[in-house]
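Here is the structure we will look at, set down as structure tokens.
The complex is shown incomplete by one protein chain, all other protein chains being positioned as in the whole.
Now for subunit A:
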Amino acid sequence: MAEERRFAEVSRDSVKLMAESAGVEVGDEVAALLAEDVCYRLREAAQNSSQFMRHAKRRKLTVEDFNRALRWSNVEAVCGYGAQDALPFRPAKEGELFFVEDRDVNLVNLALATNIPNGCAETMVRVHVSYLDGKGNLEPQGTVPSAVQSLSEDLLKYYQQITRAILGEDPHLMKVALLDLQTNSKIAALLPYFVYVISGVKSVSHDLEQLNRLLHMVKSLVQNPYLYLGSYVRSLVSSVMYCILEPLAASINPLNDHWTLRDYAALLLSHIFWTHGDLVSGLYHQILLSLQKVLSDPVRPLCSHYGAVVGLHALGWKAVERVLYPHLPAYWANLQAVLDDYSVSNAQVKADGHKVYGAILVAVERLLKMKALSLSKPAEGGVGGQQGTAGGVLGFRESSPGLSPPPEPLSEAGLGIASHLQAGGAGCPWEDWTPVPLPAMYCELYSFFGDSLAVRFSTGPELEGCLPALPCQPADARKETVANAAAGLDNSRKMPQLTANLNISPRPDGSPHTEPPPPSLAATIPGRPFARSSSSSSSVQRRSSSSRPGQRSAGPSRDVFPKARFPPPQAGPPSFSFLIGGRQMGRRCQGRRFQTSFGPQPPLASLPPRAYAHKLPVIGRVSKPVRRWTCSHYSLHLPL
């Protein structure tokens, strides 16, 4: 008779194992009896512990409740389970054995602060007139008070110091501050304040340097493993999007390198999305929609379009395929008109147009490359098949390589969210979007870009001709190279990991949890020397067996950006175009320097005084503590 299981039960095998570990041999019968008794005692303790929960007026049963119940029934309490986070419960590799992972614990932390978050304010009572004459304010019902935390003296000081350091004059101090922001575990209470400071981007759009610093602040916050960004992600994203898309006041002066800022912001955007995108539902959708809106708006200046393109590019080739590619025919006419206008008055616009052109080219290149790569994957056999979602899709294609559209085009990790793009906003072509087969795509793109595409793509007609049978060797090599650059010279990596890395390649510098931040992102921190050219070139040389580095490198780029006004500041490394597939960032940096070439960042000393730093919101303590609660959230609204 199949017995209904009313309770969790301890099997007799478990009892036997326990007994063995204690050095006692236990017979079957004894074990069964013991198991039953243990179950009963457990149930009893659980029932008793619930009354401690009820009297503590909680809904959640805690370890402490259970221990109290044990103590009152004269059983020793079970220690070590009081931590806040769930304990990872995992199976052993062999056998059906499960165990709780035993990590090193900081005893002091555990002893002194089991349940109380670090750096929180004093317990206090605040009064609030909720309902006047039983009617009262209906609107704030059920919402969370905006200023639950009031800052302790220390945190306040920290906040002031950090914001001053980051937005102040001293680059060294700024670096220290950013680093601390990235690693400090006790600043959760300050998060809203920092987010608010960052949202000040809109008021400093004339000051590239300040924008840059704020973006770095975003980066630090995003990379801080102790912070739970929660719904603040949305606010951060909107600040970053502002830097990517808006025609900043700083963009009016052609001498300002707002392009770098946009690149960096785009990179940051993709980073936020890949690491924190799951915190806000529909984020991907929203980002894509707003990028698309900018792109399809011909009234917007070219720098906005540029931002949209790099943004899409940073979000991954799928985003490019779905948004940029379908838009290209319509957009191309406008861009062509700009590029073909040789009048002097148009010179500046045309230069911008070339930037956009270059960005689009880079984006579609990678699109093609990734598509080709994903098609060629089956040829690599089991290697490709091992990698999760991508592998699944690829496996499917094995049957009809490259000819039929992939069944689920958005197979990139995390893009599942985008499936409800179908229900997306008005005017977007999501509904009738179907993936275009690679050859057709290539043909179309070729019609736009001509040979520049072919040459940059390096396989040229060969690729066009026999795409399905794309030789895996070159792809392989390219991939590895790319991945090498991506992983910061991690040559020891094996193929599957590399390709996986590729599939989510817009995650430019890895999440803070897995990899050290690669140089690419750091490279753009003002004042830090570019350190990557040598490293990437060396990797390339090692990998150059099947490719033709020199030929592919600078040549086509020059074709694309013929208006370069300055020679490249660094002797064009042969590796330059080699990085195309992977580190768009690194490549773009070089490309940009090559083209616009403001050199490395302008010397810091020459910058205008940081007015912004002085206008920081100062969160002061209101002298009357009773009032503080109501006032504290206003203090955030001080004008910047």
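Rule of thumb we're sticking to: a residue touches a chain if its C-beta (ideal position, glycine included) is under 8 Å from a C-beta of that chain, and two chains touch if they have at least 3 such contacts; residues count from 1.
Going forward, contacts and distances are computed from a predicted model.
Between the listed names "Actin-related protein 2/3 complex subunit", "Proteasome subunit alpha type", "AP complex subunit beta" or "Transcription initiation factor TFIID subunit 5", the UniProt record for the complex's undisplayed chain reads "Transcription initiation factor TFIID subunit 5". Within the full complex, the residue among A:Val24, A:Ala56, A:Val78 or A:Cys443 touching the omitted chain is A:Ala56.
Between the chain not shown and the residues A:Ser21, A:Asn106 or A:Thr123, the one that touches is A:Thr123. Residues of subunit A that touch the chain left out of view are 4, 6-7, 36-37, 39-40, 43-44, 47-48, 51-52, 54-60, 64, 68-69, 72-74, 115-117, 120-136, 140-145, 148-150, 625-626, 629.
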